[in-house]
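Of the protein chains in this complex, one is absent; all others appear in place.
Labels run A and B following the written order; every chain starts at residue 1.
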Amino acid sequence: MRRRYVSFGLGGGRYCVPVEQVLQILRLEGLIEIPKPPPFVIGVLNLRGDIIPVVSLRARLELPPEKAARPAGDPRKRRVVITRVGGKPYGLDVDEVREIVEIEDDGITTDATTVLGGRAEFILGIAQREEGVYMVLDLARVLGSSRDIPLPGPPG
Amino acid sequence: MGANILIADDLSFMRMIQKEILTERGYTVAGEASDGIEAVEKFKTLRPDLVLLDITMPNMNGLEAMRKIFSIDPRARVIMCSALGQQNLIVEAIKAGVKDFIVKPFKPERILSAIEKALRS
Partner (left out) sequence: MSDKSAGYGGDKSAGYGGGIDESRLRRAFLEEADELSQKLGASLMSLDADRANAQLVNEVFRLTHSLKSESALMGFGVLSELAHRMEDVLGLVRSGALPLGKPVMEAVFSGADLIAEMMSAISRGGSDAEFATAAVLGALSTAAGGAGTGPAASGPAGGPVAPALPPGEVEQVTLGEFELAQLAESRDRGEDFLRVTVIVDEAEPMKFPRAWLVFSALEAVSNVVKVVPPLEGDPVEDSRYGRMTFLLTADDEKGVVRAATGVDQIAEVKVERCRFDDFLSRATSALAASAAAATMRASPGHPSAGIPAGLAAAAAAPTAAERTSIRVDTKKLDDLWSLIAELVLHKSRIARLSEDVGHGMDAQTVREELVEAFDSLDKISGGMQQAMMDTRMIPISVIFSKFPRLVRDLCRKLGKSVDLVVSGEDTEIDRSIVEALADPLTHIIRNSLDHGIEFPEERVRRGKSEKGRVSVSARRQGGTIVIELADDGRGIDVPGIRRKAVEMGIPGAGTLAEAQLLDLVFLPGFSTKEVVTDLSGRGVGMDVVATRVRTDLKGDVALRTEADRGTQVTLFLPLTLTIVNALLVRGGAQLYALPLTEVDSTAKLTSSEIRGEEGRENAAWMDEDIPVFSLGALFEGGRRRSDECFALVLRHRDRKAFLVVDELIEEREVVIKPVDDLLNSQRMFSGVSVLENGKLVFILDTSFIRREKF
């Protein structure tokens, strides 16, 4: 079955999540700091009264931190992807948002022995495409909540 | 119409009459059982739309068979057949989920009307 995913770039790699999980895409502005946050939470956003925690995907996936002098990408492209997982909204800090891709279920391999750096358990699978490799994120794991472990649908 | 019905009664004569009445009306008799144990077994394998269950049967009586059937499928449709004078047993059966009860000896219209109503639930 073909499903649609939103893909974004992070530290040179391509990641994607199912469109159904994406609510909004915003510029990273108005980030509010919070006391004693978990390591990968960089702050919160106040969206129309909703307090939305923003997670640094880079930190969460344990990718090498950005070098201050040479940022990975164009800082103007930096975005926050507002996702909904388990009924609650969360923001993901990414380098850039790319496009919407259609991927076949069986085009995704779950045997991810080598991933381009970072923690393999947050990746549901890898899709090999012409333009490159897309890593499908397991958002439920990324956001630390196992209660939304998806039932077999898209491979995982 | 055409629903599958399991008939359970230890008297083959009874079963025959019930079968005649039912098939005449267009129902399918999925199977017959002559005691409680067989009734439960056949329920498991045949999964009929409705069960006509006699309350007094050897080896396992109707009430016990009924309870076992409900534990297999709590939405099973069971109609209890009983002789006069077993009020408390019938009430037990109703509490457990039996859809209707028929008093023996019964008229054909009675059994058909009960089956029709039970199937509609």
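Remarks
Criterion: a residue touches a chain if its C-beta (ideal position, glycine included) is under 8 Å from a C-beta of that chain, and two chains touch if they have at least 3 such contacts.
Please read all numbers here as calculations on a predicted model, not as lab measurements.
Annotation for chain B: contacts to the undisplayed chain at residues 10-14, 16-17, 20-21, 24, 56, 58, 71, 74-75, 83-85, 87-88, 90-91, 94-95, 97, 100-101, 103-110, 112-114, 116-117, 120-121.
Across the interface with the omitted chain, chain A contributes residues 30, 32-38, 41, 44, 46, 49, 51, 53, 55, 86-88, 90, 110, 121, 124, 138, 143-147, 149, 151-152, 156.
Assume only the chains that are shown with their structure count from here on.
With centres defined as mean CA coordinates, chain B is found 58 Å away from chain A.
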